[in-house]
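Just dropping this structure here.
The block that comes next holds chain A.
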Amino acid sequence: MNSKHIQLNSVTKKFQNNTVVNNVSFDITDNEFFILLGPSGCGKSTTLRMIAGLEEITSGSIIADQKDISYEDPKDRNVAFVFQNYALYPHMNVRENLSYSLKLRKITQIKIDEKINWVTNLLKIKELLDRKPSQLSGGQRQRVALGRSLVRDPIAFLLDEPLSNLDAQLRVEMRQELISLQKKLSKTFIYVTHDQVEAMTMATRICIMNQGEILQIGPPQEVYDQPNSIFVAKFLANPINNILKSNIVNKNNEIFIETLGINIVNKKLINLSQVFFSIRPENIYLESYDRDKTIKVEIIQIENHGHELLMTSKLINNSQLLYFRISKENKITLGSKVTLGFNVEDLLFFDITNNRRIK
Partner candidate 1 sequence: MKTFISILLSLTFFSVNANSVTLRAVMENVPDTKFIQELLPDFTEKTGIEVEFEVMGYGEMHPKLVPSLTASKGSYDFMPVDFYWVGEFDKAGWMMSLDDMIAKDSFDTSVYFDSLMDLTGRVGDTTYMLPFYNYAMGLTVRKDLINDSTNQSNFKAKYGIDLKIPTEWNEYLNQVEFFTDKDNGFYGVVNQGGKADPIAMEWSNYLFARGGSFHDQNWNGQLNSKEALEALNDYISMISNYGPLGAESFSFDEAFNVAAQGNAYSYLTYNWFLGSYNDPDQSSVVGKMALIPVPGEGGLNGAWGWSIPTSSPNPEAAWEFLKWVESPEIAKRRAEMGGAATRKDVFDDPDLNAKFDHYPGLKKLLATSKNFPVFTYTPQFVEVMGTELSKAVIGEQDASTALANMNEQLEELAAKDGKR
Partner candidate 2 sequence: MNNIQLNDRRFGFFFVAPAVVILSIVILAPIVIAIITSFYDYTLINRSLDNFIGLNNYFESIANKKFLHSTLVTITFVFFVVLFEFLIGFLIAILLNQVERFRNVYYFILLIPLLINPVVVGLIWRMFLHPQLGILNYLIGFIGIEPVNWLGDPQNAFITIIFVDIWHQVSFMIILLLAGLASIPEEPYEAARVDGANAFQQFRDITLPYMRPVIIITLLIRLIFALKTYDLIYIMTKGGPGDATDLISYYIYRSAFIGLDLGQAASMSVILLFIVCIIIYPLFKYMSRADE
């Protein structure tokens, strides 16, 4: 059951002299919910489209079920694609949209009706069958787009930011539906998004990309807790991560971190003079009594998120910013100076020269 279902080997995509996807390789196993995550322009959609066959590969290969599909037409790859803007056929009603691919394959009308029945029940869109796309809401169109891909019984589902055009409420609902749908169908989902919440909540594995390259692949918790680079540490953050810079001095087998004003023991930092470090806002506490270390800060901004407050503070001795989260019961005012507590084990260190984590 660990068969390599879909494999990308050193896939590269160039548009004239512009390399958009650079030497990307990964293996997706059966029934994975594999998510490509990254900022706009990082090459994730292009990668997905190459898997679908909507873009040509400049070099490399794509294998599906042990078959090389690198140069096959989209229709011969038997994958389904759900577009960001749904791409429904505007002149056909929902029923015709759903049956289009089946009609092209000359499937009998009886079978088509069966499939439509099944899919409309599954997605609860039965009452929409006679409507045209222009008569549907965003969420309904999204379901029809999904439905269109479901009737095909493909080897994998490719979804290109399908939720990004929905409002926040709907997005949360749809996330749940997609997760349960994937489980129910037991099919491989390859999903593209720039929203790290979606990636964290839905993925079996996340593949983070930036500027055409893969930065890290791993299950959500692993990537969150052990980011390989500053970029990953910054990107996988809700709402934000603290990345600070510090001079460090080696003193008698202890490392003095100037910015925090603390001494720690860390063999890896011995020969360095400067370092980046990160600490998540949720790992900074108002009560410092049972924490390893403390730091003094001045509050410069308070953001009320309803269920909690996001505090922006400035280090007293340093003026770099530090974000932390507290419950709304705390009455702290702007400009006040507080002492925060944190644990050394929550600090992650990154090399100044290549931004990679020092492990």
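Per the selection procedure, all candidates are chains of the complex that A comes from, given by their letters.
Going forward, a contact is a pair of C-beta atoms (placed from the backbone, for glycine too) under 8 Å apart; a residue touches a chain by one contact, two chains touch by 3 or more; residues count from 1.
Everything numeric in this text was worked out from a predicted model, so none of it was measured.
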item: Selected neighbour of chain A [touch, this complex] from 1 or 2; value: 2
item: Contacting residues of chain A [partner candidate 2, same complex]; value: 52-54, 73-75, 79-81, 83, 85, 87-92, 100-101, 104-105, 148, 152
